[in-house]
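For this depiction, one protein chain was excluded, whereas all remaining protein chains were kept in their positions.
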Amino acid sequence: MMARMLVAAGLWIFALSVVVPLLWVLMTAFKTGAEIFTAPWGWPQTPQWQNFMRAWQEAGIARYFINSLVVTLGTLAILLPIGAMAAYIFARYPFRGANWLFGAFLGGMMFPLFLTIVPLFFLLVRLQMLDTLHGLTLVYVAYSLPFTVFVLTGFFQTLPQEMVEAALIDGCGHARAFWKVMLPLAKPGIIVVGVFNAIGLWNEYPLALVIMSSDERRTLPLGIANLLMVEQYQSDWGALFAGLVIVMLPVLFVYWLFRDRIHETMIAGALKG
Amino acid sequence: MTPRARAAFITGFLLPATALYAVFVVVPVVQAFAFSLYRWRGISADRTFIGLENFRQLLNDPLVWLALRHNLLLFAGTSVVILALSLALAHAIGHDTRAARFLRSVYLFPQVISLVVVAILWMFILNPSFGILNAALKAVGLGHWAIAWLGEKPTALASIGAAHVWHALGFYIMLFSAALRTIPPDVMEAATLDGATGLVRLRYVTLPMLWAVLRIALVYMAIGAMNIFSLVFLMTQGGPDRATEVMLTYLYEQAFKNSDFGYATALAVVNFVLVMALSAGILALFRYNPQEGRA
Partner (left out) sequence: MKPSKLVPVWYLLLVVAALVSCSKQAGSPSKELEVACFKGGYGIDFFEQSAREYEQQHPGVKIKVWGNPRVWEQLRPRFVAGNPPDLTYPGWGMDHWALVYEGQVIPLDEYLDTPAYGKSEGKWRDTFEPSLLQLCQYQGKTYMLPYFFSMLGWWYNKEMFEKNGWTPPRTWSELLALCEKIKAKGIAPITYQGIYPAYAVGGFLIPWVISAGGIEAFDNAQNLVPGAWKSAAFLKAAQMMDELRRRGYFQKGANGMDHTGAQMEFISGRAAMIPCGTWLHSEMRNVLPPNFRMGFFLPPVLDDGKGDPTAVGIGIEPWMVPTKGTNRELAVDFYKYMTSLEKAKLFVEQKGTLMSIRGSDAANIPEHLKEPVAVFRRAKTVWSVEYRQWYPKLGKAVEDATAALLAGDITPEQFVERLEQAAEAARQDKNLPKHTYVRGKDR
């Protein structure tokens, strides 16, 4: 009984440590700049809805929002299939040099990003893909592959072989077996990987910063960073926090929508196994 | 399947990912490696070949060793905390209590918001004048503990670590949550029936069965600690007096403040090698799964 209470207490503490700061950001978004510093933990005197208006205008959020959406969805649409395909090979079809190739993918996660930015920049200039949404998308796919392949490979390794073998015996080709049998089985893993990639892509900053220079094609993180730095100079902290709320809300909302799904599929996947 | 057909299948499935990766990641990385052999200001295309001079300079640079120490300290400190907390929470989250259900909905929030927000948030929490940490300490009578957490050498690095843990925890909870589900419930039941208490179950059932995942998690934590950048950059800029300097912030400084791109790339190469070595070391060290020793 004691243990159960301790566990519950621990859970609540952690849950609060997560939720309270975010609620605080929400509350702060309604304050005036001065209030934020003089009474940071108190309730706003009058809700400053104008903060949101200024954040919307200053950060050009509508435009950036769409850019971010297009790039994120586009990236996922390409990344998940080809990542799963590659992971499947690494997991189930050993060949000479496979470990090296896998290691090469892994290595990509470890090299700090902003040093490849200059050679990458040159490359995009040559391919005429600089400052384009499709250019950014392809770059994002490439840089998301290591994590995706890494996780999905491990995931595929834990999935049972029987169903695939049955399909093969039935005369199904290996590729078909992959798309028709393996992939549906791998849905939980793919969803998890997809969600994590989506979050990272949504918040991605350094690559977008260098690749997208024109205002019309910038993504949301650039807008928010802009807001942060502009507001630092103008001390319009209310607008900054309002901007943060506007940026966080969609992600949190989408996550909230999918939260049960994620858990469902995780539990279901485990029970099947 | 004929060998040729198999080869075609493998190639076909691997090609898209490999091609994209090669073009946009590998080629720039190799080029960047090449840059480490040059002196380059990073502001025009002119560079001078100087061989391994950058690496020689690196070995003699006390700040590099200092930064590396901080990275390793962060790894050691945060991985212990993250492992302990995430395992415990992943386990607790599986229950069907109200608390667990609520936590299931929110534990990924810190991962969902960008590091910029995390940094701002923690800067406010740790603010010496009106931050909530000091306000809470004063409220419970521990006012003399209320210091400038990010501004004092002894506590700055730990403060960064705290923010890092807060941000990263959700991912590991998810990882272990999924992994815990792969433990067949009958094994757990059998252990409980045999009279094993929680901790005993943890040691003899849970940990061995989660071995593969634990290894991967540890590798991830290593990579995260070695490549930490945004939080330090935004919260302390490596200060005060280099107390929180890490490899990547030092690298950034060399490239963009000192216009020494060659040296910075050399640092990146070394950091990369260290990360690989650390990961390999962890994988090797923890390869032996105690469970496999049993029948």
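Note that the chains are named A and B in the order they appear, and that numbering of residues resets to 1 at the start of each chain.
The rule is short, and it goes like this: a contact is a pair of C-beta atoms (placed from the backbone, for glycine too) under 8 Å apart; a residue touches a chain by one contact, two chains touch by 3 or more.
Just so it is clear, the model here is predicted, and its values are computed rather than measured.
Visitor: Which of B:L15, B:L52, B:A76 or B:V200 sits in contact with the chain that's absent?
Guide: B:L15
Visitor: Quick one: say which of A:A15, A:V118, A:A198 or A:A242 touches the chain that got left out.
Guide: Final answer for the missing-chain contact: A:V118.
Visitor: Pick out the residues on chain A that sit against the missing chain.
Guide: 32-34, 36-38, 78, 81-82, 117-118, 121-122, 125, 127-132, 134-135, 138, 173-176, 178-179, 209-210, 213-215, 225-226, 229-230, 232-237
Visitor: In the complete complex, which positions of chain B touch the hidden chain?
Guide: 1-2, 5, 8-9, 11-13, 15-16, 19-20, 39, 41-46, 123, 126-129, 147-153, 236-237, 239-242, 253, 256-259
The definition used in the following text is that only the chains that are shown with their structure count from here on.
Visitor: Touching chain B in the complex: which residues of chain A?
Guide: 3, 7-8, 10-12, 14-15, 17-19, 21-22, 24-25, 37, 40-41, 82-83, 85-86, 88-89, 93, 95, 101, 104-112, 114-116, 118-120, 123, 138-139, 141-143, 145-146, 149, 154, 158, 174-175, 178, 188, 192, 196, 199, 203, 205, 221, 224-225, 228, 244, 247-248, 251-252, 255-256, 259, 263, 266-267, 269-271, 273
Visitor: Given the complex with chain A, which residues does chain B contribute to the contact?
Guide: Contact set of chain B toward chain A: 1, 6-7, 9-10, 12-14, 16-18, 20-21, 23-29, 31-32, 35, 42, 85, 88-89, 92-93, 95, 97, 99-100, 102-117, 120-121, 124-125, 130, 132, 135, 166, 169-171, 174, 177-178, 181-182, 198, 212, 216, 223, 226-227, 229, 248, 251-252, 255, 261, 264-265, 268, 271-272, 275-276, 279.
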